[in-house]
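Complex shown without one protein chain; remaining protein chains in place.
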Amino acid sequence: MTSAGQTERDSRQRAAVLQEALPYIRKHQGTRVVIKYGGAAMTTPHLRQSFARDVALLRLVGLRPIVVHGGGKEVSAWSERLGLDVRFESGLRVTDASTMEIAKMVLVGKVNKQIVAGLELAGAPAVGLAGEDGGLISARKHEGDVDLGFVGEIERVNPAVLESLADFVPVVASVGLDSDGQSLNINADTVAGAVAAAVSAPRVIFMTDVAGLLADARDPESLIIECTRADVQKLRASGKIGDGMIPKLDAVEFALAAGVSSATIIDGRGPHNLLLEFFTERGSGTMIRS
Amino acid sequence: MTSAGQTERDSRQRAAVLQEALPYIRKHQGTRVVIKYGGAAMTTPHLRQSFARDVALLRLVGLRPIVVHGGGKEVSAWSERLGLDVRFESGLRVTDASTMEIAKMVLVGKVNKQIVAGLELAGAPAVGLAGEDGGLISARKHEGDVDLGFVGEIERVNPAVLESLADFVPVVASVGLDSDGQSLNINADTVAGAVAAAVSAPRVIFMTDVAGLLADARDPESLIIECTRADVQKLRASGKIGDGMIPKLDAVEFALAAGVSSATIIDGRGPHNLLLEFFTERGSGTMIRS
Amino acid sequence: MTSAGQTERDSRQRAAVLQEALPYIRKHQGTRVVIKYGGAAMTTPHLRQSFARDVALLRLVGLRPIVVHGGGKEVSAWSERLGLDVRFESGLRVTDASTMEIAKMVLVGKVNKQIVAGLELAGAPAVGLAGEDGGLISARKHEGDVDLGFVGEIERVNPAVLESLADFVPVVASVGLDSDGQSLNINADTVAGAVAAAVSAPRVIFMTDVAGLLADARDPESLIIECTRADVQKLRASGKIGDGMIPKLDAVEFALAAGVSSATIIDGRGPHNLLLEFFTERGSGTMIRS
Amino acid sequence: MTSAGQTERDSRQRAAVLQEALPYIRKHQGTRVVIKYGGAAMTTPHLRQSFARDVALLRLVGLRPIVVHGGGKEVSAWSERLGLDVRFESGLRVTDASTMEIAKMVLVGKVNKQIVAGLELAGAPAVGLAGEDGGLISARKHEGDVDLGFVGEIERVNPAVLESLADFVPVVASVGLDSDGQSLNINADTVAGAVAAAVSAPRVIFMTDVAGLLADARDPESLIIECTRADVQKLRASGKIGDGMIPKLDAVEFALAAGVSSATIIDGRGPHNLLLEFFTERGSGTMIRS
Amino acid sequence: MTSAGQTERDSRQRAAVLQEALPYIRKHQGTRVVIKYGGAAMTTPHLRQSFARDVALLRLVGLRPIVVHGGGKEVSAWSERLGLDVRFESGLRVTDASTMEIAKMVLVGKVNKQIVAGLELAGAPAVGLAGEDGGLISARKHEGDVDLGFVGEIERVNPAVLESLADFVPVVASVGLDSDGQSLNINADTVAGAVAAAVSAPRVIFMTDVAGLLADARDPESLIIECTRADVQKLRASGKIGDGMIPKLDAVEFALAAGVSSATIIDGRGPHNLLLEFFTERGSGTMIRS
Partner (left out) sequence: MTSAGQTERDSRQRAAVLQEALPYIRKHQGTRVVIKYGGAAMTTPHLRQSFARDVALLRLVGLRPIVVHGGGKEVSAWSERLGLDVRFESGLRVTDASTMEIAKMVLVGKVNKQIVAGLELAGAPAVGLAGEDGGLISARKHEGDVDLGFVGEIERVNPAVLESLADFVPVVASVGLDSDGQSLNINADTVAGAVAAAVSAPRVIFMTDVAGLLADARDPESLIIECTRADVQKLRASGKIGDGMIPKLDAVEFALAAGVSSATIIDGRGPHNLLLEFFTERGSGTMIRS
């Protein structure tokens, strides 16, 4: 049983927390932020709901979030279900025509709409988009030593449709369109960076399944709270960065090079880390400044 | 070889045709029109391109089209490919959870984006939408004698997202969302009528694979050019209407009852019948006025 | 010393509180609210700061507050300092010309600017106004059995200047102007109600030095959480209402009669009760609905 | 008698022509174009109607035309009717006070309104303007070896009134006003070029009674389809340009020098050449690019 | 020689006059007023200039004038010069095709532009309009016992072009256009009343060559300062109204019936009577209130 005294104390505490949020809310008013959504935060039901509510809250207190997502695991699962070959080369999915077809169906028709529905239920009006919509993502086939099939590189992000949807949270699936009308599979981290640059967002957040950037991948205590782009380049040279972190850092560097002020790698496995990034001094994970 | 004389003659003719379009262009300036897209026009490649260019042209000369589509055949094909049971009751697909999942992937992730990409290539900036996006289509489970599973009835169309996308052609997949976040399969003809009513469009066009409404389904010469809602009710009572036409007429009546001024059933098998509907006196197919 | 574990726990709690605020923030988006400010909340330094930050927070999360204040104690103190006679009749200050002069100087030149400066420091751009500004409060001399001097009754609130100041928190001193250019002293509770009616605010909050409305003034346990205008009339008839509460209830009835949906009497002695009123289910004090 | 088959074939052809216009309509969307109207196109009734409908069509499909006209023949006819002396010096009308008075009456009160009425009937809302209106054309007396009387040179085109009339087709008579309030007769080709420059129109069209620019005035086969400003200067140096073409080329050079991207000389004797200029690859007449 | 003392005195007087204008300027802010211009004020050079400056001043201090004019005397003079028959029936000009042609040239090409140029020189940006422009005045042939030729009655005034020209003083020539594109001669008083009604102007002013409305046409001392529409009807019944006044009163009644609040008949022979009407208590001439 809860005594009146305790309720009273709770209320005071609640008010105190809201008050402590004041300087952060002021600081972030009107800020465009691109959130790369993925990992556990996207696959675990209760984290999914927590994410949706965090984004809804960010929007209500004045930030202007854009969500970008991939959905590799779901694509692999469906590919296998359909008897397609699932293969990767240097971390990029080898994408033949059938895989591309199913990838788009999964990303755009399933994952994207699931995120949109979650945001709507949490009170944030949202609209899902793929590269086709309003010419959002123009891409060309990736050219490399190995033929990866329908894997694309971004040529141009056209922010017109994002601007038309100012009253909504845009949710962007990482699929591009080439000039012949062929869909291409694009790395979602890269899409997040490119979208941030195209809308002149000062911030991009990457939600991952790690605590952040470790100075030494083998030492969990070596988490870096904040560093510069130059620091990251030194760290990469050191060879101590984990393999899985490399594509994230590529996307971070791409975004910073394109004019985004800061990129943050946060741990999506903790509920509300996204919120803590915006409403605490310490933030969450690793922030890399331009 | 084409002589100069012939070219000259062609040019005159071209100018004459454009001039004859003048009164129609004036008449349709600013008109919102909802086009239910489907049938051969959606499945045959050259008709698909022809449709995209027709819509692009309608938009450029001042109409404001919204495209609504289903995609039953593709859904059936994929369902079979995945070993799902394909079954219909009174013309409505029995939709279990797996079928709903694949239906959404096909409609939203494949068919919708294919239409959007086609319109973009034809020069009409387009954005694909499903019922989730911006809370566009709120639905509830269809209640009938037979349990059809995840088949829905429209509760409300929220036109806010359509209005935000004034610079684009919205392309709407016939999927709704219920209040628990469950997707529901909805008849696309019905969606077209409901969208037309929600945006106060004076016109709705149904693209079909028949010549139009026949007074007697067995007599291809009995095509009706124009009639009223009352006439349609009499015809239905006569029992001579073809079975396939019944759901169309239901949607026509729904739209007219909701305030749409006229509904036209056109033959999507002929290239550019859509254009002829707007740029000739005779129009195309059967127009039913309120 | 704070261990990392404790900080971690605090952060989670903080995020949880912010999340719980989400439905309230959504509910109050864009709501105009008039806050009658006074009592201990205005005279105690730490409550003053707490008030300013609460108002700043309300504004940042989407409410649109207007502050109305009097300042009787300061006026009395200055009157005495200047050797003026301080006298009241039925709760209204007897206001001769000298008293009116000093009252305006105190209310407008001191109290009002103190509130404005506090809000500015708390991050809420604010502008102070008196009845003269933009013809905000037109008044006429109060006519009663006893001549109270320059005490006024509101004739008209002109909301034009409030609308021009949409980007600011207006802070209104309870001084009116009659048609001869004479300033008149007006009860601040009444001004709050009249301003709420003039800007069609759905809510008005009265900050007082009591817990709220007591069903029986002698029984502190008889606090009423919520009631209707009709209930209030019955209570008044019962004769158990405290004397100090009568003018508040007059203002409440005036506001509700003029179209305001609800009036809340809250205890300004508790820091952040204003915030709790908007961010908890229970609210704070007594809400009287129309 | 027209068989159904033939009608069917006609309709298909009509649709095909409209479809072929699509890329041109897209290309010209929003383009400001100044059309110098004159010659047979202005004096022959059926060409007059054809011109009006062409302009109406251009406007409906998204161009923003401005019509500029003179009216020399009508002025001469009325001058003679009134027994005035009709005399030209180097192609410029010697304009005494009486001639100026009648010229203005004819150009502004008769020719201009005839064009306006024609456009209105064809469905293009139009407004007639002379140099006086909104200070549109400020001019000063032409200074040359011979005193031409009230013949003017443009000092400034004030586009304010053209901008206010964004919903209308402005129709400008080639009359200017000097700083003393005296009307001056100005060459209409020059006015067209100056107006194009003033509104930053990328294109100006001169409707004439010749096929276009001939490399050799004596050789009708020497029609130039497209050339540059530099080419024109060389041609003029060659001495083979026809005399009547010189003032046109002066106006072309004036317009190009003032920032207009291209000037086209088209044959106004052919109905719809104006339309063909915008809706065929080949265009019509001679285009001179900057 | 002017002494400093005198200048000083003049300046004070000037300031006093400007100050006295203050309440009138406030009263008329934003008022749409239609001024029927004609008579001596239009034919005498110094009155013409005085009129232009009065209108410019009215506009600068916040009124929004529209000028409507005829030009009968000039039309008659030109008709005679061209050997045309000048004939009137019940005060209406018998207008054959040649007369209509010259009337339009005179009214639109000469008189209208003269007024526009005068206003421009006086500092009021002005644009001349005839019934053709923007479909301003739709008319049909007057039907009466006698065939008057191209004399018209107003069917509709389309205020769209007047609204587009909000930054200018519109100057309207009393010429209408029928549905076949034929120009028609219309009584300018009637046009003034119809325009005032179409733009919801509260006031219409008729500038005449008489002192105002006389209760008895034979008694110059019987000038009426102000009366109602009912009074006018009684006066007409009395038979003492002058013949020339009848068409004015018809136009007055038409305007009042169409919703205009007051119509004033002023004496255009006195310079600045227009100004005095707006800047003195007494006004000028006769005001008839609805």
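Read from first to last, the chains carry the letters A, B, C, D and E; within each, the first residue is number 1.
Keep in mind that, in the parts below, a residue touches a chain if its C-beta (ideal position, glycine included) is under 8 Å from a C-beta of that chain, and two chains touch if they have at least 3 such contacts.
Quantities reported herein were computed from a predicted structural model and do not represent experimental measurements.
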Query: In the complete assembly, which of C:167, C:221, C:243 or C:281 touches the absent chain?
result: C:167
- request: Quick one: say which of E:42, E:57 or E:287 touches the chain that got left out.
  value: E:57
Task: May I ask which residue of C:19, C:79, C:99 or C:183 touches the chain that does not appear here?
output: C:183
Message: Can you say which of C:20, C:96 or C:120 touches the chain missing from this structure?
response: C:120
- line: Note that chain E touches the absent chain at residues 7, 11-23, 25-26, 29, 50, 53-54, 56-57, 60-62, 122-123, 271-272, 275-276, 279-280, 282
Message: If the hidden chain were put back, which residues of chain C would touch it?
response: 81-82, 101, 104-110, 112-113, 116-118, 120-121, 125-130, 132-135, 160-161, 164-168, 175, 177, 181, 183
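Throughout what follows, only the chains that are shown with their structure count from here on.
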Message: Between the options A-B, D-E or B-D, which interface matches A-C on more than half of its contact pairs by residue number?
response: B-D
Field: Inter-centroid spacing, chain D versus chain C (mean Cα positions, whole Å)
entry: 69
- request: Between chain C and chain E, tell me the centre distance in angstrom, where each centre is the average of that chain's C-alpha atoms.
  value: 57
Message: Between chain A and chain B, what distance separates the C-alpha centroids? Give it in angstrom.
response: 36
